[in-house]
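Below is one structure, written out as structure tokens; the observations come after it.
Of the protein chains in this complex, all but one are displayed in their positions.
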Amino acid sequence: CGTTQEPRQPVDLGMSAEELYEQAWRRIQGGNFDGAMQSLRRLEARYPFSPEGQQAQLDQIFVTYLQRDRRGTAEQANRFIRENPRSEHLPYAYYMQGMAWFETRGSFTRRVLGFDHARLNIRNAERSFDAFRELVERYPDSDYADDARLRMIYLRNTMARHHWYVARHYLDQGAYMAAAARATRVVEDLQPNAVTPYALDILIEAYAAVGEETLAADTRRVLDRSYPEHRRGQRPPAL
Amino acid sequence: CVYRQDIPQGNLLDDEDIEQVEVGMTQSQVRFLLGSPMMDAPFHADRWLYHYYLDSQREHRNRNRFLSIQFDEQGRVSHIDFDPNGRRNGDSGRRNSDG
Amino acid sequence: CAQKGAIEEPRELESFDARYDVNTVWTHRARGRAERLFLGLRPDTDGERVYVAGHGGRVAALSADRGRTVWSVDLDAELAGGPRFGERLVFVGSLDGRLFALDAEDGRERWSTQVGGEILAAPAVSRGYVIVKTADGRVRGLAIDDGAELWSRSEDPPALKMRGNAEPIIRGNRVLVGFENGRVRAISFRDGQSLWGDSVGVAAGRTELDQIADIAPLMAASEDMVYAASADGRLAAISMTGSRRWDRDIGSLAGLSIDESMLYLSDRNSEIHGLGLAGGASVWIQDALRARQVTAPVVYRDTVVVGDLDGYVHFLDVETGELVARTRVSRKRINVAPVIVGDSIVVQDGNGRVRALQLRDRN
Partner (left out) sequence: QEGSADFVVEDFRLEGLQRIAEETVLSYLPISVGDRVDQQRIRAGVRELYQTGFFDNIAMERDGGVLVVRVEERPTIARITLEGNRQIESDMLRQSMREQGIAEGRVLNEQVVSLLEQELYRTYYAQGRYGVDIIPSIREVGNNQVDLTIEIKEGRVAKIRQINVVGNQAFDDDQLRKQLELRRAGWRTIFSSRDQYSREKLGGDLETLRSYYMDRGYADFGIQSVQVAIGPDRRDVFLTVNVDEGDVYTVRDVNMVGEFPVPEEQLSPFIQTQPGDTFSLARANRSAEHIKQRLGASGYAHAEVTPVPDLHRDDKEVSLIFYVEPGERIYVREIRFSGSESTEDQVYRREMRQFEKAPLSNVSVNRSRLRMQRLPFVEFVDIQEVPVPGSSDEVDLEVNVRERNFGQFQVGVGYGGFTGLSLNASVQNNNLFGLGHRADIDIQSNALGDFYSVSHTDPYAGSHGVSRTVGGFYSKQDIFARGQSPVSTTSTGMNLRYGIPVSEFDSIRYGASVRRSEFLLQQGTSQEFREFIENHGESFERGGFTGSRMDSAEINLSWVRDTRNRAFMADRGQRRVIGLDVAVPNLDLEYYQARINQESYLRLSDEWTLRLDGELVYSDVYGDNTLELPPFKQVFAGGPTSVRGYQAARLGPTDEFGRPYGGTTKFNMQNELLLPNLFADDETQQPAQYRFFLFFDAGYVWEDIDDVDASDLRYSTGIGATWITPMGILRFSYARPINVRDEDRERNIIDRFQIDLGGSF
């Protein structure tokens, strides 16, 4: 009985590392990302654990990112980190893990209508934030760390606003413990962020509603002292 | 009127457990008896809030309980503020007016 | 370990100049189509009669010379092991674990009992005892008058075993039982005490297929020796007192038989071996029937007889192993070894067709 044959890919031992590398980058410029991935994979297979092989792995991360494949980029970066524990390109790999999940504004129509994307779920923002934090902690002075710190501020505020919207939702529903907990996430876990005064508003209201007058008064004092010009009852502005 | 679902919030505790909490107990003893406090107090780490309320349209189900436990610097219970009927002020459970 | 690797295609039969012609003396049809159930239904004889059982439940006694039906009885059971003649009774066992004792004279059922395990091999009978080996790895001693269980022993089988069981053999006051874990044990058939046990096959290996080590269905015993082969590729000669005389790395799925000087065995690739009884040295090997899943060989006059998966019966010369005669008794597989009855040899195929054959010189 005829067994199904695997298609015999040509083993082009002929092309040298440089030629394969050239071929990959020509294809990237031409937008043929799949073709570029193929040549990079062949390059890596032919020169494993060598500088050319490592470079091919790095470029594969970048090409997957260009293909907007979030999960693929994160996995490629992770593979590089696992397989090259001592490479000096590690900061780039961590950075790309952060970029894989980083997103700007959510869908086009919501942006045009000015809906805050923090109202959506923030799983990707959390993944991106954790990756950037790992980069900044491991390689504080690498040249990617500064850009990562900026993006972390943006992400931290997005997450804080998300928790604020949920706190507001629970406050409106009359679930004061839930509202207080979400406000606490903003106040405790995501410092520094620009949403804290608005979160304190919610905390004060929640305490008052359950009869914790002293806590409400203490929190109002903290709010007035550290955010004198804050106007109560507003919604935190989207960055 | 508009149907509103029941809203339970906080630690649903039994009276026997609450009565066993005494001044001087350590935090782990309180946690063993009452579990984790449900209301966060970010600026008052020395205070564990075990309040409970259940908002329901069906009056007979409504329940309120106010329980706040304060600890001293050594982490020992210094003050127990317990009010079996709770200290809710006014009708909570709806923020802005009906549609 | 057990023979791994793909299954070979059965070898084509080539013609050869036969020394004998085979003619059929008589035939008989015992109901029950069970070709692919690999049952242990094998005729037995008391010299004048041949007792035959079919999967459909019919047991018949036929006259040894012309196969005339003396009596026949229909049992409501899926018969799978036997029959076995002994002490004026005929024993036959069913898939559902029921053992029947029929009167050898008229076939009337004297008693039947639920033994508790699948019966795929004829029991051994001697001096008031019936020893039944069941597929759950258990052997039981029953009283011959009412089938009451007197003793029972078991050795738990490995995860995967071969289909079928080894037929227990009684010699002197002991019964020799082959187990699924490759062990042959001598047990006193009166009280079930174990006298000795010898591991012919060894259930070892990583995968469950490697751990198959069953003792092949047909063992053989002389007055002072017992011979057994196992599915994981071992053949052993053990004295009645339990000491291992010799062994060879030749396994078997069907079993072996002996005469005064030789041991004949069909190995796992269906190659038939003639070995010296004393030391087990190979005298001849016949591979013309390779992969035809032949039965255990039986000595008949100066030939050795096997059946195969296409219903052919082959006769080989005892001295040289050459093919000397061949006939086709049915289109269905022959699962059990032939039986010598007087001066003919009786073969039963998987669908209950029985045929008595005799050899006649050709020239």
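Order of writing sets the chain letters: A, B and C. Residues in each chain are counted from 1.
Throughout what follows, a contact is a pair of C-beta atoms (placed from the backbone, for glycine too) under 8 Å apart; a residue touches a chain by one contact, two chains touch by 3 or more.
These numbers were taken from a predicted model, which means no experiment stands behind them.
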**OP:** Indicate each shown chain that the hidden chain touches within the full complex.
**Re:** A, B, C
Subject >> Sole contact to the chain not displayed, among C:118, C:259 or C:322 >> reply: C:118
**OP:** Have a look at C:29, C:110, C:163 or C:190 and name the one touching the chain we're not showing.
**Re:** C:163
**OP:** Against the chain that's been left off, what residues of chain C make contact? List them.
**Re:** 4-7, 36-38, 95-97, 114, 116-118, 135-137, 156-157, 159-164, 206-209, 212, 253-254, 293
Original post:
At which residues does chain A meet the chain that is not included here?
Top reply: 3-6, 8-9, 11, 13, 41, 44-51, 53, 86, 106-107, 109-110, 113, 115, 119-121, 123-124, 162, 165-166, 169-170, 172-173, 175, 177-178, 180-182
Subject >> Where the missing chain touches chain B, by residue >> reply: 2-5, 7-12, 14, 35-36, 38-39, 94-99
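Criterion: only the chains that are shown with their structure count from here on.
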Subject >> Between chain C and chain A, distance of the C-alpha-averaged centres to the nearest whole Å >> reply: 73
Subject >> For chain A paired with chain B, centre-to-centre distance based on mean C-alpha positions, whole Å >> reply: 37
Subject >> Interface residues, chain A side, partner chain B - complex >> reply: 171-178, 180-181, 183-184, 187-188, 203, 208-212, 215, 218-219, 222
Original post:
Which part of chain B faces chain A closely enough to touch in the complex?
Top reply: 7, 9-10, 38-44, 47, 49, 51, 53, 55, 66, 68, 83, 86-89, 92-96
